[in-house]
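Let me begin by presenting the structure, written as structure tokens, before commenting on it.
Complex shown without one protein chain; remaining protein chains in place.
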Amino acid sequence: MSEILFIGLSLSSILLLIALGLSITYGAMGVINMAHGELVMIGAYTAVISGIYLNINLFLALPLAFLVSAAVGLALEKLVIRRLYGRIIDTLLATWGVAIVLQQLIRLEFGLSFFGIHIEGLGPGLQNMNVPSFLTQPFEIGGIPIQPYRSFIILVTVLLTLLTWFLMYRTSMGTQVRAIMRNPQIAAACGIDVKRVSAFTFAYGSGLAGIAGVLLAGFKTVMPDMGASTVVDGFLVVVVGGVGSLLGTVLASALLGQINGIFAILTNDILARAVVFGVVIAIILWRPRGLFAFKSR
Amino acid sequence: MKSNRRSFLKTSAAFGAALAAPSLIPGRAAAAGEIEVGVLFSQTGGLSIIEKSLADATLMAIEEINAAGGVNGMMIKPIVEDGASDPKTYNEKASKLVIRDRVPTVFGSYTSASRKAVLPVFEKRNNMYFYPTYYEGFECSKNVVYTGAVPNQQLSNFVPWIINTLGKKKFFIVGSNYIYPREMAKVSKILIEQHGGEYVADEYLELGHSEWGAMVSKIKDSGCDVVLSNVVGDSVVAFYREFKNQGLTHDVLPICATVTSEIEIAAMGAEFAAGSYTSFPYFQAIDTPENKSFIERYRSFVGDPKAVTHHALESSYFQVFLWKQAVEKAGEATPDAIREAIKGQTFDAPNGKVTVDPENLHTYLTPRIAQWGADGQGTIIEAYDEPVQPMPYVAYGEAPENLFCTAGGLDSSKL
Amino acid sequence: MSQSKLFKYGDWGIYVLFIVIVLGLPLVMTDVFWLNRIAKYLVYGMLGIAIALSWGYAGILNLGQGLFFGLGAYMVAMSLKLQSYTSLQQGSENPVPDFMLWNAEPGAPTELCCITSGSWLWLPFQAQGFGMAMAIILPVIVALILSSAIFRLRVSGVYVAIITLALVLLVRLLIIDAQPVTNGFNGLTDLGWLTIGGVEFDPYLVSTYYIVAVSICVVLLATRWLVSTRAGLILQSTRDDPNRSRYLGYDVAAYQVFFFTVSAGIAGFAGMLYVIAAEFASPSFLDISFSISMVVWAAVGGRSSLIGAAIGAILINTIEATASETEMFQEAWKLIIGVIFVLVVLYMPRGLAGLAEDLAGLFGKSRDSGRTRRAQSSAPAE
């Protein structure tokens, strides 16, 4: 039983990892960023490339990927998103285009492949990130087998969630973000630099995607379209949890991850996925604002 | 069919003649001294990871043939199209190549889904398609030459070898959820029973899925002593990594795979596969001068000194040479002539001698088993002495003395 | 009264031009490949119309339109598969799709009734007319049930998009998993040709092109009529302010369900035509990327213009095809398409239709060039 729960927990942690950044960019800022998966992918490539050229291990790649994805997110905000606040569907469409562009840039090695220049670690092929061996060797504590890499992901996810909670609810920056979230005009009237705060918030959410990318790279293939399949799951989690509610996102990922895990063990993975989608549809129909939405809306 | 093609020709002729209108976008005709062929792989999208290498191998073969004087003195001119990893696009590009460009042959595609999407174009327009990938069998088309392995060429020595040599008897069969892995499982089960083994489970995961926690946990608890993997694509990487992360090792519980090639091994990191096995007719590790030279030429062709070669890539390469020989024998490059002339063609490919079966247009290949090392290269530990006859209907009782698919077509009464 | 006319903004000229070009194309384009390709793009154009109808006029963004397209496609493909020469016992009373044999249960008879679990579902599809009818009926039924649940429970805006998204994922998963009935990931291929009254419709015949061409013209005019009726006007009112419509006595959900369902029916019809033109049906029709692409086509053409969305779909696909077949752009074409999407959303939020309106306004031809200026901001917001 504990093993099943652990499988569910590790599924939950992956969902949360993706959804955490989205709960910031979508939940707090009303941007449906379809390129979020590509920010995840960029994080993963950062880990691969820094491994090849800087010989950096996973742990140092985490902050680096955060910075790289955050920088890309910042650029994305300034070039595209900034013009689209309040037009949620347009953010979806524009970032869909951005996602195509980012994927293709990695595939074409930023266009250098046209000139016959190849960068190791980029291109259309499959890449991989080295994981320190002590993270892949399971061990036992008091007869309970521990899977170090999964546990590491869970640990990082918990820390990131706490950090995000702290930033959002215990710092003045977080207060400003939440003010903007509820009413940008009034926030601006109160002297909050809405543009700057929005840009930083978006960059932070993007940076979280970068960290997710590094951790994902530890157990799945790194390739240009690796992020595309994850982003939809992330959105489902955020919506089920309730847009704008960090707690909701955490609980929704826990719920959906456990449902997936339990059904996967009891029946099979395919049925489990189908059940998860069914549950998502039912929850949104039942509570369109999600499980933990603001009351004020 | 015939009457329709005629009426179709009549209609277009009538329009052309009656109106004498110039075509907006005229079809192209090959220049004299050139033979145009289609090269249809995904240059973009998820499948481009592997398909680009197949396209490269095809183009390399064309370049080598042209450098050696071409076919009957004519240069081969490839028309490269992008299938974009999407069956809809594949279908559209195939009809462009066949109907608009009027090439006599198209080399292409990796997945069964894309082959299935282009097949109607080739069969209804009576054109030729050269398909380089191992696939599930169960096809008997007069318009396709299959140069990849069919299940009996991957499994007929693999399963007995696992049972007799490795001494493993309890199989956990796992695959991606589509036809190829399911057909492989079906053939495996027949072979397992024949050789006194048993299978404890037969499980599938969505194609492209990368969450293996539950499945590996099931494997752990199943009491199996060998895993037969028909997992395809990038899922493979996640599978092997999760396998190790959950503490399973290939020396106790080996993964024996039918799809895990050099590409996936390189992508997952060699340490995750070290000790596991794969069955294919071709490995990069085949230690012959021909293969070493092939790898050398491929690497310089794509400008990547670390590029890996693999089974479908090698087939993509040698099938162009088989085609060339057929055109030379026929003396003309029309689909019908190519089909007749390709029958029985033999070529010394990097993996050894390959021959096109005159009955079902599949290819005789030599099954091999390799064990992966920590360097990411396979060591060939078992190989057939000679190429094995392809039998696309082996799961339904096809045998050399009882062929289902012959030059006359499929005898469906035997199914 | 303005709303009493089918064409109130003087844009009838564009409709006439569109119809003349679509119907007259075979006279100048003798390349059968391009004719077939354009037929497929006209089908995409119908999808654009369906999106504009629900998104532009009802404010309902359906990110799962591929579901209805796919259902329509599978329905007719099932019928055509039974007429295919690769079906077992083809020509007999009891043809069986070849793939069912792979999935046959041991010892099962080679009969459509019972060769695989669920194969009996195919029995009525032996009549081609049944498949064609179901291609519209099934999407309509599914849409009716789905949209009734969604709109009766007053789910709105982006949540509708998320539900439709999750549903298309769910159904895609089920289709792939139900291999004994659907042939899973490979889809239904090797289909027979559509046969009406003994005449076979080869996809590369001009007559097949005309089936599609006439269909899109009819759909275009029918939807144009629909949005010009009072019901269409009331629908637009529900998009602007559903509560106001309710307090006027309109059952908002009924209007939303009606138009959502019509849109789904058009998508199902488009799926059917696509199969006739392309000779296969595949679960890739239910890929998320395809459903989102449809929305992007409509956005490029003009989300609140039926004909704009149709033209957008046709144009984008033609650009994609041409770019990907030009050696220079073979690898870069996706890059270009992505950039076009971003630029259109940023700088042409009303798409080509908006651009045309502005140009017309510039030359003083349109009285109401600002008509849709606001419509773009009324896309469901949350």
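The chains carry the letters A, B and C, assigned in the order they are written, with residues numbered from 1 in each.
The rule is short, and it goes like this: a residue touches a chain if its C-beta (ideal position, glycine included) is under 8 Å from a C-beta of that chain, and two chains touch if they have at least 3 such contacts.
The rule is simple: contacts and distances are computed from a predicted model.
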{"item": "Absent chain [UniProt protein name; select from \"ABC transporter domain-containing protein\", \"Formate dehydrogenase subunit beta\", \"Aliphatic amidase expression-regulating protein\" or \"NADH-quinone oxidoreductase subunit K\"]", "value": "\"ABC transporter domain-containing protein\""}
{"item": "Among the chains presented, those that the missing one touches", "value": "C"}
{"item": "Omitted-chain contact residue, chosen from C:A231, C:L315, C:I336 or C:L355", "value": "C:A231"}
{"item": "Of C:W55, C:Y255, C:F269 or C:F341, the one touching the omitted chain in the full complex", "value": "C:Y255"}
{"item": "Hidden partner chain, residues of chain C it touches", "value": "1-6, 225-226, 228-231, 233-234, 236-237, 239-241, 243-252, 254-255, 258, 367-368, 370-371, 373-375, 378"}
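Just so we're on the same page, only the chains that are shown with their structure count from here on.
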{"item": "Farthest chain relative to chain A (centres taken as mean CA coordinates)", "value": "B"}
{"item": "Distance from the mean Cα position of chain C to that of chain A, given in whole angstrom", "value": "32"}
{"item": "Distance from the mean Cα position of chain B to that of chain A, given in whole angstrom", "value": "36"}
{"item": "Overlap residues in chain B, where contacts from two or more other chains coincide", "value": "44, 177, 206"}
{"item": "Shared interface positions of chain A, touching two or more other chains", "value": "104, 107, 270, 273"}
{"item": "Complex contacts: residues of chain C adjacent to chain A", "value": "61, 149-150, 153-159, 161-163, 165-167, 169-170, 173-174, 177, 288-289, 292, 295-296, 299, 331-332, 334-335, 337-342, 345-346, 349, 377, 379-382"}
{"item": "Chain A - residues contacting chain C, complex", "value": "30, 32, 34, 80, 83-84, 86-90, 92-94, 96-101, 103-105, 107-108, 111, 113-114, 228, 232, 235-236, 239, 243, 270-271, 273-274, 277-278, 280-281, 284-286, 288-289"}
{"item": "Of all residues in chain C, those that touch chain B in their complex", "value": "26-34, 36-37, 40, 85, 88-89, 98-99, 101-103, 110, 173, 176-177, 179, 183-187, 189-191, 193, 200, 202, 204-207, 278-280, 282, 284-285, 287, 290, 321, 324-325, 327, 330-331, 333-334"}
